[in-house]
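For this depiction, one protein chain was excluded, whereas all remaining protein chains were kept in their positions.
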Amino acid sequence: MPRIRFDKVHKAFGSNTVIGEFDAEIGDNEFLVLLGPSGCGKSTMLRMIAGLTDITSGELTFDDERVNDLEPRERNIAFVFQSYALYPHMTVRENIAFPLIMDRFKGWYHIPLVNMVMRRRLAGMPEVAEKVAQVAEMLELTDYLERRPKALSGGQRQRVAVARALVREPSVYLLDEPLSNLDAKLRTQMRSEITALYQRVGKTFVYVTHDQVEAMTMATRIVVLDRGEVQQIGTPAEIYERPANEFVARFIGSPAMNLVPVTVQDGRVRLDENDQPTVTTGATLTDGTYHLGVRPEKITVDPSQERGLAAQVSAVERLGGETVVGFRFHDVTQDALLSAESLRTTHFAKAPAELPVSVGDRIGVEFDLSTASWFDPRTGDRIDRETAVASATS
Amino acid sequence: MMARIVGRAFSFTSLAVLVVFAAFPIYWMINTALSTDSELYRTGQSWWPTVGRIADIPSVLSDVPILRWLGNSAVIAFGTTLLSLALAVLAAYALSRFKFYGKGVSAFFLFATQMLPEALLVVPLFALFSTLGLLNELHGLVLANVAFTMPVAVFILKNAIDAIPFKIEESARVDGCPRWGQLTMIVLPLIVPSIAAAAVINFFDGWNEFLFANTFIADSEKWPASVGLASFVGQYSTPLSSVMTAAFLFTLPAIVFFLIVQRQIVSGLTAGAVKG
Partner (left out) sequence: MVTTVSRSHATAPDTAPRRRRRWRNSFTAYLLIAPAVGYLVVLLLFPLFRGIQLSLTDTKLVNPAGGDFVGAENYTNLMSSGQFWNSLLATLIYTAATVVFAVLLGTAAAVFINRPFRGRAGIRAVMTFPYAMPTVAVALVYVWIYNQSGGVLNNSLGVLGIGQTGWLTDPQWGMFSVVLATVWKVFPFVMLVMLAALQSVPEELYEAAKIDGAGPMSTFRAIVLPHLAPTLRIVALLMTIWSIRRFEIIYLLTGGGPVERTNTLVINIYRRAFSDQDLGVAATIGVLGLVLSILVTLVFFGVERRESRKEAAA
């Protein structure tokens, strides 16, 4: 169970930089999730850990041993590919046994014809056969051992891929979007199966996904990537509650965090989009403009308009358990509803399911500022109130 | 309605004409094989074969040493196929899976061989083989054939390997399988249909080859069937029905094999033709 450390890891394909400069450390038994939009370099990161892609510069160490130039098998890792990459010509049993057989393969076994004989012999060895049976049992694949991958469902294939990873008892599991090919229901099920597996084997997992639900539910720590740059590293709660910048704020959460342009003056906050009442706040920020970040569930909608700021409903999505209310501080006109500008200035709140609102209604909205985030509108970076206060007082 | 019937009738007739056109010479070969020379040259050949003459086929073997020639053809064809595939598998794997300096040139070089007329090369090859003592030898013929069959096999196999997701080999690499093992245990089993197609195409290139064999092999004991049979063209001392029977025996394996792996051959040919 190695500690994996990245020291200024950089990757470029030709002149095209894919990973800027990656510094991080993955502790023992962590479930680290690499999260980011498509094309941000997640798979590339994972493949560098696996040794399938060369690291352009920087250093990757497992327990302080530099592994940049080790072959994948020498790193004692397992890799589950997005497409599973099962061996189509082998049965499930042969697929699962393959890593074990390769461990016991000697150089001269590779001579044509000899390799067929030796493979059969190795597969018949009790330690191999038992291990395969045991892993198959654990993943409920026993009934499918003689089938080819073609004759399996998506979920079963995925389990075979996991079984193949598991059988060699590696110390690091690398998984590249293993659930992205499954339908929603199976995905939920496999999510909990992988979590259970993680808890059972107690090894280090590095898991790539662009699905924030997977990240939030499975990770012990998340690395948010965008365009090859690390945006934030932290626990799911930290990432959710204290996003390091506007990218993270928008990427995590559904609907995303609301970012409202505001001006702070003398400790009072005024919404730029709306010249009516200013909000009194306990925030001790230096004067200036900010983006105020508020999670949808931290906004209270009051249909009676008695409390909060005046706003108008522009969208209502009833999800059954709750209702998402889209609102704007400007007046809502029909033709403005669809414009890009109106989408940008629409904010979302999560309200109880039965809340009696419909599009066009005038409502009051109240922000819970005690949990709000503040961002620098120029850099998009988070401004911690404490540091802001500190710089204000010094 | 009327137009449709006319259209149907037209395409049915055309198809029938095409089938007759394609099949007639083969039918005629069989018909001739089952006729006697007196019919052929005097009374006139019947449209229908005398099926009972099949029993006389063994007597052909005394007129024409066809079994020996077919044996030579088989040796040449097997040798050509084995050598050609051994070289082609490695080259196709390299072209499909590696980046290296000179890859484009190598690929072009392989395609360019399609343009070289054998008749141009037969002269310098004749000189080369006579210095190397390869004239009049079956293995010399194999060497010459492979130069023309191997590039075809490379194209078919490269296309087949290109179609395998690279992830499967990477997966094997993670499982601890070295490069050579990836080729023999992962890639090759997955392209078996294409290997079969390439093998059949190469086999019958070797089986049918005439020009080199006719030029390099002087000894009639070592003739392949193509050269042996060609020696009967315009020669009337051997009964024509025997010659035709021998030709039929020569044709039969080619057609049977072609039918068995037809689907793979077609996809092999199409890949070669379309990807060029």
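As written, the chains take the letters A and B, and residue 1 is the first residue of each chain.
The rule is simple: contacts are C-beta pairs under 8 Å (C-beta built on N, C-alpha and C of every residue); 3 or more make two chains touch, one makes a residue touch a chain.
Predicted model, so just to flag it, every value in this text is computed and none were measured.
Residue B:A91 is the one among B:V60, B:A91 or B:L138 that touches the chain not shown.
Interface with the hidden chain, as seen from subunit B, comprises residues 7, 11, 14-15, 18-19, 21-23, 25-26, 28-29, 32, 40-41, 44-45, 86-88, 90-91, 93-95, 98-101, 103, 106, 109-110, 113-128, 130-131, 143-144, 146-147, 150-151, 154, 179, 204, 207-208, 210-211, 215, 225-227, 229-230, 232-234, 240, 243-244, 247-248, 250-251, 254-255, 257-259, 262, 266-267, 269-270, 273-274, 276.
The criterion applied here is as follows: only the chains that are shown with their structure count from here on.
Each chain gets one centre point, the mean of its Cα atoms, and the points for subunit A and subunit B are 56 Å apart. Residues 50, 52, 71-73, 77-79, 81, 83, 85-89, 98-99, 102-103, 105, 110, 112, 115, 119, 164, 168 of subunit A are the ones touching subunit B in the complex. The residues of subunit B lying in touch with subunit A in their complex are 165, 167-168, 170-178, 180-181, 184-186, 189-190.
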